[in-house]
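What you see is the complex with one protein chain gone and the rest in place.
The letters A and B name the chains in turn, as written, and every chain counts its residues from 1.
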Amino acid sequence: MNVEILIYGTINSVSLALYALGFAMVYGVSRLPNFAHGALFVLAGFIAWTLLNSLGLNYMLSALLSIIATAAIGVMIYRFVLIRVRGMEISEIIASYALGLAILEGLRWSGLKGMTYTLPVFMEGSLQIGAVAVDYQRLLVVAAGSALVAFLYFFTHYTRIGLALRGMAQDERAAMMLGIDSDAMAMAAMALGSTLAALAAIFLLPLGNIVVEAGYNVLILAIAVCIVGGLGSWAGAVLAAFLIGFAQILTEVYLGAHYQMVVALLAIILTLVVRPSGLFGRQKELEERV
Amino acid sequence: MAAEQLRKERIDRGIKVRTEGIYALMSWRELLYLIGPRFLLIAGMLLLPLLMPGMYWQRVVSIVCIYALLALSFDFLAHFVGLVSLGGAFFVGTGGYLAAILNTSFGLPPILTVFLATLLGAALCTVLLLPCLPMRGVYFAIVSLMYPLLLARLIEAMNILGGTDGIMGVDSFPNRWIEQYLLIAVVLIFLFGARRLVNTDLGLVLRGIKDNDQAIRASAMNITHYKALAVFIASIMGCLSGACLVHIYMWSGVSQFALDFSILPIAATVIGGSSTLVGPVLGCLILVPISELLRDFGTLRIVSYSLILVGFIVFRSEGLMVYGQRKYHQFERWTRI
Partner (left out) sequence: MRITVCLAVILAVFLCLTGAGLAAEPIILGCPLPSAFLYGWDAERAIILAVEEINANGGIKVGGAMRPFKVDLMDSRDLEPGVPVSEALLALEKLILDKKADFILGGPVRSEAALAAMPLLSKYKKVSIVTTGVLTPKYHALVEQHYDKFKYCFRIHGEATWLINEILTCLIEIRQKFGLDRVFIMVQDVAHARASGDILSKVAVEKGFKISGMEIYPTGATDFSMGLIKAQKTDSQVLSIWMDMPESAILLKQWHDMKLAALPFGSTLASAEQPGFWKATNGKGEFCMANVVNAGNAASKATPWTMRFYDAYTKRWGIEPEGLGCSSSYMAVYVLKDAIERADNLEPDKIVTALEQTDIMGVYGRLRFDPKNHQVIPGFDPQQGAVGSIIQWQAGKRMVVFPKSIAMGDIQLPPWMK
């Protein structure tokens, strides 16, 4: 049983990390809670499906185009809506949530209903690890997730834009003093966040099907992971994903699949009570405790 | 030599200046200026059930009042205490379940259950929200958003309190008119009560917490204590609406923790005018009937009201009431400078 817990725990954790990285990215750089994250996830899947089925394009091409399209939509959301409410927390949350709601319900109204919308897996078949067979798509998820985390690390440490994003995340004023444009960086962060959401969609949606409810679930999971990891910290998000991922799997095995979702929600409340800044939160305790 | 420029200038109306302080009693015109809008609101709301063309629209009026209470509590917390509460559903669910339990298990009549459920529910909500009160910022928002989801899952998972079936057989109000006028009266009382509250000493402290909590702290006042008081007041409003909802529909269930109860009050506040306390009520009066009229369009109505919400938040984030107040109290003119 332990091998299975390890394998499926890892798969679950990497999936959670994929969901959460986009949200963590945007919040970390520009302190913008992007509540439209779940909507972008479903939208990316839907665009890929449309390109694949209605236009008959090659799967790789559809995936690539859908990622580019989602990134563009994310940038447009920032440029036309969120930039005007920058700095006003309540308005940011409401505006991004309302947009997410409009996108998701709009998809539902235009026909995304039922359970027959799905994306094909990249590779059929499964690999036998010990006593358990794991399908290639799930292994691909783990590989892709790890590669993505590694890529993000190198991107934010060794490229100009990445360093600029990190600078903005650390201290906005200082970054602006050094000539880094706050709005341009926020748009880059939104683009990156949307790209991450689209990548998550491409890798994780083939496991099931594309439904509007997934948008709401992904949002809740992303928020749970980011809070536990500390709002604004990318390493924290990854670590928290593993914590919650394994907690869910262990709950499934020993307590009952029943309490899966409760674990995620309880984790948030526990974190806020015990250590509000999360695992690696950048907020100093003084700033947030009154 | 500077060129002459035209500039728009906004000045209080003469009558507004004259109605400040004791001079409001000068003549009937000043009194009317002050009383007019308030009287219109009260009379309008009291006449509403009588004007409604059918039983269905009377039911809509009750639903408007329920959402109005929730919107009031949101506006009060967000703009007078600085706590963004995304958990209207939490209050509704707690108040609703308590009322249902008191009615079905203990057999208390609706009037009593509403009263008890409100107080008990408010106490329960405040206690549950206590851990995140010492923190500021976005934490309260997230916790209040998560609580209804968590409670809903817990009730489902542990199959208590009727589980997913809910609690049926709750008594309804003895009379249709009592149902409506009780709600309208409650909304008006809480509306004017809240407006009075924010101008008292307590209200001043709460508004101080929103503006600069360190200053309040430096005055040797326990911030958590005052925030808890504010949350208690807001949850009284929320639990009251939940208890009334349960008696209107004679049933209580997990879907009382639905996100709809969190979102619509926020939309109503934004559209109606934040921080005016009247705005949210007005927003509900606009949003809920429009939502009902658009019901024939199915999911498109959700899309349209989220788009309207985005439009308002981005372009007219002050809301209708603030705009209206400005027009009522001030006038604009071009001056040369």
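Convention: a residue touches a chain if its C-beta (ideal position, glycine included) is under 8 Å from a C-beta of that chain, and two chains touch if they have at least 3 such contacts.
In this text, all values refer to a predicted model and were calculated from it rather than measured experimentally.
Among the residues B:Ile15, B:Ala258 or B:Leu307, only B:Ala258 touches the chain that is left out of the figure. Touch with the chain omitted from the figure is made, among A:Ile90, A:Val211 or A:Leu231, by A:Val211.
The omitted chain makes contact with just one of the residues A:Leu165, A:Ile180, A:Met261 or A:Leu279: A:Met261. Taking the complete complex into account, B:Thr299 is the one of B:Thr104, B:Thr299 or B:Gln325 that touches the chain left out. Contact between chain B and the absent chain runs through residues 54-57, 59-60, 63, 153, 156-157, 159, 163-166, 168, 245, 249-251, 253-256, 258-261, 292, 295-296, 298-299. Residue positions on chain A in contact with the hidden chain: 1, 4-5, 8, 11-12, 15, 108-109, 113-118, 120-121, 124-126, 132-133, 135, 207-209, 211, 213-214, 216-217, 248-249, 252-253, 256-262, in rising order.
Note that only the chains that are shown with their structure count from here on.
Averaging C-alpha coordinates per chain places the centre of chain A 33 Å away from that of chain B. Residues 33, 81, 84-85, 88-91, 93-95, 97-99, 101-102, 105-106, 108-109, 220, 223, 227, 231, 258-259, 261-262, 265-266, 268-269, 272-273, 276, 288-290 of chain A are the ones that touch chain B when the two sit in their complex. Taken in their complex, chain B has these residues touching chain A: 78, 84, 86, 131-132, 134-139, 141-143, 146-147, 149-150, 153-154, 157, 213-214, 217, 223-224, 263, 266-267, 270, 298-300, 302-303, 306-307, 309-310, 313-315, 317.
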